[in-house]
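Left out: one protein chain. Kept in place: all the others.
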Amino acid sequence: MKQLGIVGQSVKRRDGLGHVTGQTQYVDDVFYPGMLWLRMVRSPVARGAIRRIDTARAEALPGVVAIVSAGDVPNNWYTILGLIGVGPPDEPVLAHEEVMYQGEPICAVVAETEDIANEATSLVKLDIEELEPVLDVEYALNAEAPVIKKWGSNTFIYDGMNHRRLRFGDVDAALKQADFVVDGTYRLSPIEHVPLETHCCVVKPEPDGRLTVHTNTQALYFSMDNTAIILQCPSNQLRFLGGTVGGGFGGKVDVITEPVTCIAALKTRRPVKWRWTRREEFQNSSTRAGVKMEYRDGVMRDGRIIARKVRSLQDAGAYHRHSPYGAQKHMANVGGPYSIPNVWADVYCVYTNRQPSSAMRGFGVMEASFAIEVQMEKIARTIGMDSWELRMINAYRNGQMRPVRKVVEDAALVETLQAAAELAGHELPAHLRAMHSNDTGEQTGNHAYGGGGSRL
Amino acid sequence: MTVTTLFTPRSADEAVDLMRRHGSDLVVLAGGTIMMPMINDGALFPRQVMSLRRAGLDGLHTANDHVEIGATANLARVAEVNALPPLAEAARTVGGPALRTMATIGGNLFAHPPHGDLGAPLLALDAEVQLAGGRVLALEDFYAERASGSRAGTELVTALRVPRPQGQSVYLKCGRRQGNTTSVIAVAVQVMIGSDGTCSDARIALGAAASHPMRARRAEEQLRGRLPDGEICAAAAEEAMAECEPFTDAIASDWYRRKMIGVYVRRALEATLSIHVGQ
Partner (left out) sequence: MDTTTVTFTLNGTTTALAVSPLTTLRTALRENLHLSATKAGCSQGGCGSCTVLVDGEPTLSCLLPLALIEGQEVTTLEGLSTRGGLHPLQEAFYDRFAAQCGYCTPGMIMAAKALLDRNAQPTREEIREALVGNLCRCTGYLPILEAVEDAARRLSQ
């Protein structure tokens, strides 16, 4: 074994000394002479048609320098996954005709101090005709629900269909053959990341016409490219500076501060800072998607799960952001790390008039894992089998075909469970200790090889 | 906050004078832990603010039968008033040390439920509120006056007079976390047991279970004159559940609050009895 220099060593954090001395720089630590402050006016209602935005009283407040609204945005669409072909563009950078969630940004006030900007936002008069919102994923699919997306559906359209499909084997036939059918419905509320540092962006216009952008995004190039698309400028006009993010967890991957702050800087020809309040971070920043998951598993007496039928509704909130991708990942993972020869999944990316959800720590997958593992417990109790045994019988093995049509390589779940049992002081019976990731179907009484066959 | 003036009166009289002159335009800060978050959040934009920090209202005087606590005494000090166990316990479990350095007992009376943890133990101890100008009223009446929108909202609280407990007293708080947590509900009880072993008097006070801290008087009736045992405690808990008026918020639903009132009133009563039995 080669002697390695760093792998296997305990290495102190490069930024550790900065953190413990308070010298680490965060975006809110950036100040420029003459810097202005931006605060956002946001929709008070979940859904509505904008009739009029009256900024006269706000503009009259001494110290207010500019208002930034939809008309100031060169290309008023934010579609982060547009870069990988997801569409159509659905999220305005600043709302103009309608509002689709409570807290949606409508217009920004830029002023000499943050306090003045804040007070000015309360002076903007919004005339919004409230419309019936869709606030629940099941209701969104109901024929009676208002259709809130402009393509005529409350779901993302995947290849002409209103859901993502996974079809592997013959699930209905397998369910009929199963000794037990175990149903479970699992719901997850949206979860907010609560990074200690809120979103923050500082933009300084440079004499050569470029913009220097300090941002605590987790995705510097995504942010720069999307900002360039929104500003309709070549990306070499932008100089994006990232650095230490005071907690992201997926909550700082949307391009949610840079474009408007850039426009404010261009409009005023002065540096501008926009820092979010904790309230905005909780109520307006993206969250993990809420989701409703329905699982139906067909199980044999000997513990083999031979069928899984899933219907899952992901709550994307008002706009795409990363949800069409999250829903797709979710679909790919409904089998879990188990070998199930017949799988059917319908996964819907549903739009509601709620805070848009986006990325968070394994989004799409973690939700599936939660449902799957609780479902495994339900199965174990239903058929009267030990939990460890149930998992180890069904754990995927090398060479098996997964529902997403990929052959398993480098499987290690069996070995991981064995190691976990030892660490937990749980003694596994001999036949479970004898299992390994390369054992064949005959030994475990398990699973399909090659194409998606149904082994009953 | 485009505040033009921050007043720091050096006495209650000076403070009252400022309140009279500026009326409802004046925002009053005791510890600042209620008003400053609102100002920071842009929920209000005051022009005149008055701090009571230097108004000399932070005295603490322990007498034979009561403790007089100045309105701006901070929770860190209230947490050490061993003469008033349920009050000290409540103060200990508000926020963290830094918050307790700043939050005051007087300010706590103005906190909006589910905040305002000191209300329940103060009610259970028959606390009185002293207002500038000499008026004294029972805390229960203070809450009632504030709720009805009448006088007590505009007068300056200068101190609380809190009798030492005559019976056994317990404070229990139900929160979603183990510390630094807003109350789901809180319960404070004081039970006086006579020489014949029956309950001569009882106080059962509920926090975060209504629009302000309240006495559960029907629950108290279950105890008076009776030999308290598990069944009596359970009956009192049932009454408390029925007479509270819980609300739903981000912390808990009204349903859950009501259930927890039942659980915690029973636990608190049983705890006072075991303290009594242990003596």
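Letters A and B mark the chains as written, and numbering starts fresh at 1 in each.
Assume contacts are C-beta pairs under 8 Å (C-beta built on N, C-alpha and C of every residue); 3 or more make two chains touch, one makes a residue touch a chain.
These numbers were taken from a predicted model, which means no experiment stands behind them.
Trainee: Thinking of the whole complex, not just what is shown, which of A:P105, A:P195 or A:G250 touches the missing chain?
Mentor: That would be A:P195, which touches the missing chain.
Trainee: Of the residues listed, A:T24, A:S122, A:Q283 or A:N398, which one is in contact with the missing chain?
Mentor: Here the residue in touch with the unshown chain is A:T24.
Trainee: Of B:G59, B:P97, B:G133 or B:G197, which one is in contact with the hidden chain?
Mentor: Missing-chain contact among the listed residues: B:P97.
Trainee: Under the stated touch rule, tell me which residues of chain B contact the chain that is not displayed.
Mentor: Output for chain B: 1, 3-6, 8, 29, 31-33, 36-37, 39-41, 49, 51, 53-54, 76, 95-99, 101-102, 179-180.
Trainee: Considering the whole complex rather than only what is displayed, give the residues of chain A touching the chain that is not shown.
Mentor: Chain A touches the chain not shown through residues 12-13, 15-26, 28-29, 31, 193-198, 244-249, 275, 277-278.
The rule is simple: only the chains that are shown with their structure count from here on.
Trainee: Can you compute the centre-to-centre distance for chain A and chain B, using the mean CA position of each chain? Integer Å is fine.
Mentor: Roughly 42 Å separates the two chain centres.
Trainee: How about chain A: which of its residues touch chain B in the complex?
Mentor: The contact residues of chain A facing chain B are 39, 115-116, 118-119, 121-122, 277, 279.
Trainee: Which chain B residues qualify as touching chain A in the complex?
Mentor: It is residues 1-2, 41-42, 45 of chain B that touch chain A.
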